[in-house]
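Removed: one protein chain of the complex. Kept in place: all other protein chains.
Each chain gets a letter, A and B, in the order it is written, and its residues are counted from 1.
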Amino acid sequence: MSAPVLSVSNLTIDLPRNADRQHAVHDVSFDVAPGEVVCLVGESGSGKSVIAFSVMGLLAKALTIANGTIQLENEDLTRADETRLRELRCTRMGMIFQEPMTALNPVMRCGDQIDEVLQEHTDLGAGERRQRVIDMIEQVHLPDPERMYNSYPHQLSGGQRQRIMIAMALILEPVLLIADEPTTALDVTTQAQILHLIRELQSERNTGVLFITHDFGVVAELADRVAVLKQGELVELGTTQQVLSAPTHPYTKMLIASVPVHEPPVRAAIPEDAPVVLKTEALDKQYKSFSFGGGKQVVDAARDVSIEVRKGETLGIVGESGSGKSTVARCITWLIQSSDGRIWLAGDDIAKMPKRDLHALRQKVQIVFQDPYRSLNPRRTVGQSIIEGPLNYGESKADAWAHAQELMQLVQLDPEGLDRYPHQFSGGQRQRICIARALAMRPELLVADEAVSALDVSVQAQVLQLLEQIRDRMQLAMLFITHDLRVAAQICDVVAVMSKGQVVEYGPTRDVFNNPQHEYTRALFDAAPGRDFAFARSDS
Amino acid sequence: MWTYLFKRILAVIPVLLVVLVVVFLMLRLTPGDPAANIAGDAATSEDIAELRIELGLEEPLPVQFAIYVRNLLKGDFGESFYYKRPVISMIADGIEPTLSLALFTIVLACLVAVPLGTLAAYKQGTWIDRLVMGFSVVGFSVPVFVIGYILIYFLSVKLDWFPVQGYQHIADGIGGWAYRLVLPSTALSVIFIALIARMTRTSVLEVLSEDYIRTARAKGLPQMKVLLKHALRNAAVPIVTIIGIAIAILISGVVVTESVFVIPGLGLLTLDAIQGRDYPTVQALIILFSVVYVVINLLIDVIYTLLDPRIRY
Partner (left out) sequence: MTDQFPDESSQQQTAADTAVISAESAEAIEVREQPSVWSRLLRHPSVIIGGLLLTLIVGLVPAAPFLTSLDPTDISPRNRNKPPGFMTVHKDEEGSKYEVKAVMGTDKLGRDVFARVIYGARVSLMVGLCVAFIAVSIGLLIGLLAGYFRLLDAIVMRFMDGLMAIPAILLAIALVSLSGASLFTVIMAIVIPEIPRVVRLVRSIVLSIREEPYVEAAISVGTPTPKILYRHVLPNTIAPLIVQGTFICGSAILLEAILSFLGVGVPPEIPTWGNIMAQGRDLFQIYPHSIFYPGIFLTLTVLAINMLGDGLRDTIDPRMSREF
């Protein structure tokens, strides 16, 4: 193999003195060869993005490189001054970022933003530059390049913006592309397209790629080699095949074992006579807006949704952003009012029920939200949050507290924690607390709205396991909303696939996953990264 | 965009209506009979009764309000009790000095404050930043009449560089006009420089932490370009907003400054009218100032659509 384009050796980056550990990154070494894709993978806090930023010379001032070298084509970047780094950016190394929504300047046209790179680094005339920008826009497969050139970022979708970012990073054909979680904020089908585009462009140009991700599916899809980071230390480095199929380090084994399998397991059948807890009939939710000139505009957030969940059963609603899956969850929990249709909750139609009568029924359906950091009032102790609901329904404080203590044990937290405040808990622990709060109401239906999406994969696996245990133990009906097909495959008995507000496919999980009927479902499954890859399934 | 503007213009109507109602009720419902107030101490009760009819005070309140709005729409602001002249012509006389002072001030303030605030943000945490911020908090705390008197005492009385007070019409020579505006505008602009510099600093700092600034740096742009082309341009919306809010403070400032520097503008007219209990004039002036405030903020919303392509409903 030819000389590496990027060679990081013994890199150590210090954190500010008051941080919880001394190094953001400690003694990390790896290479990226021309035309090679190296994935840096790790959970949040592993230091993977810090490495990416240190290569670009965009490290926060609080972080300092304490030791080691970063060689870009045999030039040590740790010694380069700001002027030299500026010359190298976009010419020898380009970077794309996680949030395409915010990474582009909202008040500049997309074409002008790409053009700025040429203005800065070349002596080309205006006409020539414009032609090159248009060519580049074409190469990232954006339709109608002239129109794209003149568009503002807010007029484009997330995937299109990420393409503009890629065009910007690659227009001067750098030898190294650094991609920092570039598809994390995108839907799975868009993600597949962007990954494909990156693959295509880098192999055409023989670009070395340093790709940062937390998603082993993406790793399997894209990487030639993988470096696994754990709290700033590189624990394993090898070819994708080696690391994913036969990991050697216990941490890597644990991580890979936590990745949910795409193949749904065989699940115990739900008894035929299990009572129906929730049933919706032709549920509709419309948002109406009036505008001058345009008249009345109606957006169907959810249309004609009919689903059914029985006691002890988990129904998954799967879909991309904007598919209406959360709208359904919010209608069912009565956080918003449905426009039409019926919602039967344990025999009562709650869709059009007056607020006063609803109060008693509220108890039967509880919800766990996505963001564990915002789901608990930071000013109230965990105990206060958990007993708030039962107190509303006339339970005595002593009883509610005793119940809360039991629940803390059920969600595997120390009951002593009831007197503490949310900020004293980690994200995974907070999500357990939210589950305990929901259970304190003794609900019949538990709605989990992307409840594990914000968690790291190892924590995610544990929370999923917990939810499953609780459902079995309490014989809850569960409605599980997720965008993640792997997660759905693991936990759901039945899935409903939603697209554009409608349920397009609905059936037992194994049937839907093994033999998808609707073309949208098929496209969705095809897009799932690393679907066919044989991940190691160790027993540890 | 036109929809947005249309909506914005429609939204002005209730605001103006509230202004009219508040001003109307304030003058009608305050303790004491306005007719008695107007007629003065020497008036007999017959005089007052006659005046009440003349002023339409015997009509029920809604009718009075309708007459009052109708007259306003016709551009009829009534006649000054005090000077026995149409209010509109008195306002016309006062517009030039007030407008001169206000424009002079706001231009001066922007020219000084925006670069100062940007500099402070760029040099965040250094002594330059602390100096600008220190000036800003002091500038916000010194009353305009104190600054005015300090300037007059040292620059006019002691050094004799500027005239103590007074105003020269622009028609009598631009030089003299500008010369006489220097002191009042300087005094009045201090608070705006403080306000706008501070706002500029805050919004530039906020923008500097945005993702697209990181993108701009990843492109290899030099710091100055990142600052001026990407940061300042995006910080413009909040800066323009604060200028809109500043208009309210400017109007208050104009009243005080005109009083200190004896500039025969609308501010001085307002004070005279209030001291002379000249209600038609007071009423017209409050409405005029409120309308100016509303219209300027409407214009600022129009400017938004030019500054930020995202606002195009």
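Here is the rule we use: a residue touches a chain if its C-beta (ideal position, glycine included) is under 8 Å from a C-beta of that chain, and two chains touch if they have at least 3 such contacts.
Note that the coordinates shown come from a computational prediction; the quantities given were computed from them, not determined experimentally.
Chemist: Would you list the chains present here that the left-out chain is in contact with?
Modeler: Taking every chain of the complex into account, the missing one touches A, B.
Chemist: Out of A:R17, A:R79 or A:R379, which is the one that touches the chain we can't see?
Modeler: Spelled out, the listed residue whose C-beta touches the missing chain is A:R379.
Chemist: With the missing chain put back, one of B:L57, B:I88, B:I170 or B:L271 would touch it. Which one?
Modeler: B:L271
Chemist: Among the options A:C90, A:L413 or A:L467, which residue touches the chain absent from this view?
Modeler: Missing-chain contact among the listed residues: A:L413.
Chemist: If I consider the whole complex, including the chain that's not displayed, which of A:V107, A:V318 or A:M441 touches that chain?
Modeler: Answer from the full complex: A:M441 touches the omitted chain.
Chemist: Identify the residues of subunit B touching the omitted chain, counting contacts across the whole complex.
Modeler: With respect to the unshown chain, the touching residues of subunit B are 14-19, 21-23, 26-27, 30-32, 122, 137-138, 140-143, 145-146, 149-150, 152-153, 157, 164, 195, 199, 202, 208-209, 213-214, 217, 223, 226, 238, 242, 248, 251-252, 255-256, 259, 270-271, 274-275, 277, 282, 285-286, 289-290, 293-294.
Chemist: Residues of subunit A in contact with the chain that isn't shown?
Modeler: Subunit A touches the missing chain through residues 15, 19-21, 24, 43-50, 52-53, 58-63, 180, 231, 254, 333-335, 359, 362-363, 365-367, 369-371, 374-377, 379-380, 385, 388-389, 392-393, 409, 412-414, 416-417, 420, 423-429, 434, 437, 440-441, 456, 458-459, 462.
One rule holds for everything that comes next: only the chains that are shown with their structure count from here on.
Chemist: Just how far, in Å, is the C-alpha centre of subunit B from the one of subunit A?
Modeler: Comparing mean C-alpha positions, subunit B is 49 Å from subunit A.
Chemist: Where on subunit A is subunit B touching in the complex?
Modeler: Result: residues 56, 58, 85-91, 94-95, 97, 99, 102-108, 116-117, 120-121, 152, 154, 165, 168-169, 291-294 of subunit A touch subunit B.
Chemist: Can you list the residues on subunit B that touch subunit A in the complex?
Modeler: It is residues 2-3, 6-7, 210-212, 214-222, 225, 230, 233-234, 307-310, 313 of subunit B that touch subunit A.
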